[in-house]
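Note that this complex is displayed minus one protein chain, with the remaining chains in position.
Labels A and B are assigned to the chains in the order they are written; within every chain, residues are numbered from 1.
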Amino acid sequence: MPIQYYIILSLALFCIGIVGVLVRRNAIIIFMCIELMLNAVNLLLVAFSKMQYNTAVIANKATTVGAEGQLFVFFIMVVAAAEVSVGLAIIVMMFRNTHSIDVNFLNRLKN
Amino acid sequence: MNAIILSALGGIVMMFTGIFTQNKIVIKNIAIITLLLLLIGNLLHFYGIYMLHVDVKDMLQFNNFGLFFNTIAFTSTLIYFLLSGTDITKVGINVAEYFALIFFVLCGVSILTSFHNLLMLFLGIEILSIPLYILTGADKKNLKSNEAALKYFLMGSFSTGILLMGIALLYGASGNFSIESVPSTTSKVAEMANSSILTPLGLLFVFVALLFKVSAAPFHFWVPDVYDGAPSVFTSFMATIAKAVGFIAFIFLFESRIAELGPSSRIIIPFVIILTLLIGNITAVFQQSVKRMLAYSSIAQAGFMLFVLYSNNDISSEGILLYSVAYSFATIGIFAILIKMKDYTFEGYNGLAKKEPLIAAANTIFLLSLAGIPLTAGFFAKYYMLLSAIKANGQNALWLVIVAVLFAAVSVYYYFRVIQAMYFKEGNPEIATTNTSFKVILLALAAIIIFIGLFPTVVLNFLYF
Partner (left out) sequence: MHWLLLASDATNNSAYSYFPIGIQLIFAAGFVAFMIALSQWVGPKRKTNDKLQNFTSGIASHGDARQPMAIKYFLVAILFVLFDVEVIFFYPYAVNFRELGWAGFGAVVMFVSFFLLGFIYIIKKGALKWED
């Protein structure tokens, strides 16, 4: 399949994530939208990795071009897991004090 | 390499110190000793002495510039530990963990001063940010701290998502993660991916994400809330070391590639600088709380540091180092005093000069340095940044320099409000008792700032020795 399909799909997912972050008011859902953004990037990286390989392999059968892209995805996954644990801990801490995870309540610092 | 390994190990040492002892003074002293070892390890790197020989596959590259920034960051942290170490132990019950997290932040700093690969940029930024999210929320029972942590976390991971998208697009265009623009090995790849669009778009995403991290307008909105809500000790650390390193990452990344952002880059950067200066300075004027004023002023200072992107030459690289020193030292000093105050409003400082003349004098020097008054380090820092702009673009940059100087004049107003409150207003400021060593270190810090203000080249010669 042409690479354009993958680019469009992952940009669409990325935009859904961004709109979700901007529009939704529930901290958990905002958080999930951020994860969606990261996964859109993962998809794009894997697609590009494959693309780079497919073009390089014609010239050289034993090429390893494109492996870095997939390894980068591993790093994104691991860092995302670390972020999830910190983020959920912060949300739980918030919930224990306010009994709400609505970000509209985040206005104590405004003045 | 020494700095990265030692700071990570230092973090682990601090974690386990917390298990074996609960004595706050012991923990603090172990942290200071570990930090000294880290500083020595980093200095040894200058002389080519390594702990381990690791084949980094060109993902990291060490040069004097990065190592020198490491030295600045570690020295600032050392001063910060000496001045505010006792206050760190008062934030909560998990004392050793706070120090451990600070060491992990320093690990992120040392990666960001040596990265030569986008993977390392990403890891460095994350290792820097994640401990900061936790430190922001360290005051668990305080709603403001919770709120700041949640905001910082959501905004930080959002900008990480944008950064990653940029990296993915750059990868699509070039087929590797090197920070230099290496043309793709096969021309067909470029053709397939329309890399003429991918590269500028990817760079733009990375640019925006880094603007988020260095709190430049129009991506500054999280800064005042987060800096205000976080426990004051950690705001001090966040606003100085963690922020200045963002500019180093900026330089490494955009040194050679700024033009690839497209012809609009000549407009975008001055626009960002002026907007940052405008929002930071004008909003700071209207603040009632000194802590919040410092948050806005840190945005304004970021505006000056952004000149490094505009001019992008040798003088600006020297200038950013000088700026980091001047800004970090002064801000750490001001915050060390702020933490001791009961009342964070301007009125809280009324009559401080009568009660604590030494502390008030030191605070005055720090504020003068931030405002950029001659004879302090802050003056030469600002001077170098503006000079670099003139050197880079000649007459065309003159209007930008004039605007920057005007905003620097605005900043004098709100810095002098604190000085005025301390010296010319009657009042009975409530300040926690301070011991002699605190005052000695504070005055030494003030002396260093004046010394750098008199002989700025002493610092910069260090870069070329």
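The working rule: a contact is a pair of C-beta atoms (placed from the backbone, for glycine too) under 8 Å apart; a residue touches a chain by one contact, two chains touch by 3 or more.
Everything quoted here is computed from the prediction, not taken from an experiment.
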item	value
Listed residues A:Leu11, A:Ile29, A:Leu43 or A:Val57, member touching the removed chain	A:Val57
Chain A residues that touch the omitted chain in the full complex	1, 49-50, 53-54, 57-58, 62-64, 66-67, 70-71, 74, 77-78, 81-82, 84-85, 88-89, 92
Interface with the unshown chain - residue positions in chain B	12, 15-16, 19
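The working rule: only the chains that are shown with their structure count from here on.
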item	value
Of all residues in chain B, those that touch chain A in their complex	119, 122-123, 126, 130, 133-134, 137, 140-141, 143-144, 146-151, 153-154, 157-158, 160-162, 164-165, 167-169, 171-172, 175-177, 185-186, 188-189, 192-193, 224-225, 228-229
Interface residues, chain A side, partner chain B - complex	2-3, 7, 10, 14, 17-18, 21, 27, 30-31, 34, 37-38, 40-41, 44-45, 48-49, 51-52, 55-56, 59, 65-66, 68-69, 72, 75-76, 79, 82-83, 86-87, 90-91, 93-94, 97-98, 103, 106, 108-110
